[in-house]
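All protein chains of the complex are present and in place, except for one that has been dropped.
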Amino acid sequence: MAPPSDAPAQPAGDASDNTNDHLVQSDNPEHPANLIPSLCAKFWTLGWVTGTGGGASIRDDDLVYIAPSGVQKELMKPADIYVLSLAAQAKSLDRRSRMYLRSPARYKPSQCTPLFLAAFTKRNASCCIHTHSHWAVLVTLILETQGPGNDREFRINNIEQIKGFGRGFDRPGNLGYHDTLRIPVIENTAHEEDLTEFLEEAMERYPDAYAVLVRRHGVYVWGETVHKAKTQCESLDYLFQLAVEMKRLDLPWITKIEPVKPTRA
Amino acid sequence: MAPPSDAPAQPAGDASDNTNDHLVQSDNPEHPANLIPSLCAKFWTLGWVTGTGGGASIRDDDLVYIAPSGVQKELMKPADIYVLSLAAQAKSLDRRSRMYLRSPARYKPSQCTPLFLAAFTKRNASCCIHTHSHWAVLVTLILETQGPGNDREFRINNIEQIKGFGRGFDRPGNLGYHDTLRIPVIENTAHEEDLTEFLEEAMERYPDAYAVLVRRHGVYVWGETVHKAKTQCESLDYLFQLAVEMKRLDLPWITKIEPVKPTRA
Amino acid sequence: MAPPSDAPAQPAGDASDNTNDHLVQSDNPEHPANLIPSLCAKFWTLGWVTGTGGGASIRDDDLVYIAPSGVQKELMKPADIYVLSLAAQAKSLDRRSRMYLRSPARYKPSQCTPLFLAAFTKRNASCCIHTHSHWAVLVTLILETQGPGNDREFRINNIEQIKGFGRGFDRPGNLGYHDTLRIPVIENTAHEEDLTEFLEEAMERYPDAYAVLVRRHGVYVWGETVHKAKTQCESLDYLFQLAVEMKRLDLPWITKIEPVKPTRA
Partner (left out) sequence: MAPPSDAPAQPAGDASDNTNDHLVQSDNPEHPANLIPSLCAKFWTLGWVTGTGGGASIRDDDLVYIAPSGVQKELMKPADIYVLSLAAQAKSLDRRSRMYLRSPARYKPSQCTPLFLAAFTKRNASCCIHTHSHWAVLVTLILETQGPGNDREFRINNIEQIKGFGRGFDRPGNLGYHDTLRIPVIENTAHEEDLTEFLEEAMERYPDAYAVLVRRHGVYVWGETVHKAKTQCESLDYLFQLAVEMKRLDLPWITKIEPVKPTRA
């Protein structure tokens, strides 16, 4: 929607509320500055972003829009949104210094920012969602009980909802019912931005995955479009919840089922 | 509401967004093109159609209105609705070719379409709903643990909510409290449209059933009216959830209870 | 609000939609004909009245307003409401014949009607609510496992929420934290109206109770005001859900706890 802005980028902390307000003002409900608040309000009702946990970000060309840290997600307004320029960020010599075109003074920048940027730059994603869903956390806890080495991946197969996931960024179409969905699990770190290297390593090991679980923390899910990120995040949370229910009933996540052949042409 | 349309039917893929828009434009909230989006938005809040799974269809005389594939169910608009003519479909020599009167270009047709058509043509239904409800999936998984041969049917009796179901298409009145509700379970297939023959076989074996469970996938529920399909879908999901809770507490789904006789006239 | 109506009472079935519409038309949101639909819509979101199960009734002096049978509870309108005259009902020689002042043609009268009337006439209630809450049903199922004779009453003590219940119709104030809440359980009958004698017997045996559980069916809750019926219904469902969760964790519903004495005056 918007080309790289000529407005000067500034490190967070220097910006007042009046900087580049035009970047977050639009009558279009699909504009990222309007969409992020409406998505976060929806995520709050789902229990994904309680107590200010979690977040979301949308990339539109060079501009990255990010929900701030510490805001009540169901009360977010377009004026709360941070805006970053990918090009300006790439020019910055200091990797940890964020070049914000817009940095609302009343909040802090999201600590998920480097993780969102990893999804945008390494996976060509347009949207990245971070949730603290109970189901995601419980799945990582259940995996812990399967012993070291077995807890680095969530695997499930033979569930129809698996078809909600793309096969991968360079691969057309979606996964099939019989396919195994694999989501890598990384360890949580004391500071959220320190997750970045581990998230990027997991992306390397799982080039076809659209999500990474963070132990005892939650999940990051992305997609080439907002639609894809949001629907994959829903399908994944559905599968996490199903997996926990299956575990309670001692039902295995991986099964061997012979495909059924239709008899008609 | 509408007689068979004289507008030419076209295979999906040839239609642009401007074809037959009048078929989905109405001020009446009960018009199928308005009712399907409002029902799907409600189903989304119930967790039945997350991540674009599930769907719904309404038949009005010759016209069949279908929610598209891949849309976020809580965001559906009347303009997203596909419209099919049963008469034109019957004339088509190619069984798999759908004759759409209206085929929005931005989406794909629902893969549930042949299953919806089976309910409309074989059971005289006016509405068919497909959900990916967790409870439906878990019931099929619990049935798997009861061994091959025992997993082809969900049975429950002696629960008041059973009265929410009709006795069958040719039979007046509803099931009673002591009656056994039987829902057939069919295997899931890699491609949704391949379920059709198995759904139709299940309809033959269970002429009085209003629903078919699909293992590890979800459920299809229909009714002679939208009201009946929707309320039976609710009652069934209620019973699926109750069944899972009963299983967790080791309570049997089938019991023998002597009917209580009132002493007063 | 309204004195006994002079409008002629008629048995259900003879009334058209135009009879006594004024009885259900009001701008006051607290008018029973407006309050019943708004309460039922709320109850639908709580899972208490899914698939047309459950219902509600409000008595205002001589007039009794009742939600019809078979309506989707979240879609109810004032025009759907049945109205009965208690005085006319008392004059009727046929106990089972209902004398409706208003009887909408498109629905059937609620089968809960005699049970609602029992609460109004025997307990001086102004409002009676009937739910099919999962938690109520599960509590009756758990009680079954405690053997015949032990399954006729739900008992719980030492939970703060117990203070939500009145001590009884002739007794002022509410139950205390350490008090034991006792709710009788009656057997379900094939036809709902046949429950009436058993509900009335339970009311006799438990003169201080505001509710009766119906095995494998749900619960009836009443109160001297709408506020009391609704809040007691909420508190009871809260306790039913807590009881099921406690059972899952093997925590007893009845405990012995020494009251704590404050040391300050």
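Read from first to last, the chains carry the letters A, B and C; within each, the first residue is number 1.
We adopt the following convention: a residue touches a chain if its C-beta (ideal position, glycine included) is under 8 Å from a C-beta of that chain, and two chains touch if they have at least 3 such contacts.
Every value quoted in this text rests on a predicted model; they were computed, and no experiment measured them.
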Q | In the full complex, displayed partners of the excluded chain | A | A, C
(Q) Among A:I36, A:L84, A:L115 or A:I142, which one touches the chain that has been omitted from the display? (A) A:I142
Q) Out of C:A41, C:A79, C:A190 or C:L242, which is the one that touches the chain we can't see? A) C:L242
Q: For chain C, enumerate the residues touching the unshown chain of the complex.
A: 158-161, 163-164, 176-178, 227, 230-232, 234-235, 237-238, 241-242, 245-246, 248-249, 251, 257, 259-260, 262-264
Q) Which residue numbers on chain A touch the omitted chain? A) 47, 50-53, 72, 132, 134, 137-138, 141-142, 144-145, 187-190, 194, 196-198, 214, 216-218, 244, 247-248
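We adopt the following convention: only the chains that are shown with their structure count from here on.
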Q) Rounded to the nearest whole Å, what is the centre-to-centre distance of chain A and chain C, using the mean of the C-alpha atoms as each centre? A) 46
Q. Any idea how many Å lie between the Cα centroids of chain B and chain C?
A. 32
(Q) Going by the contact rule already set, what residues in chain A reach two or more other chains? (A) none
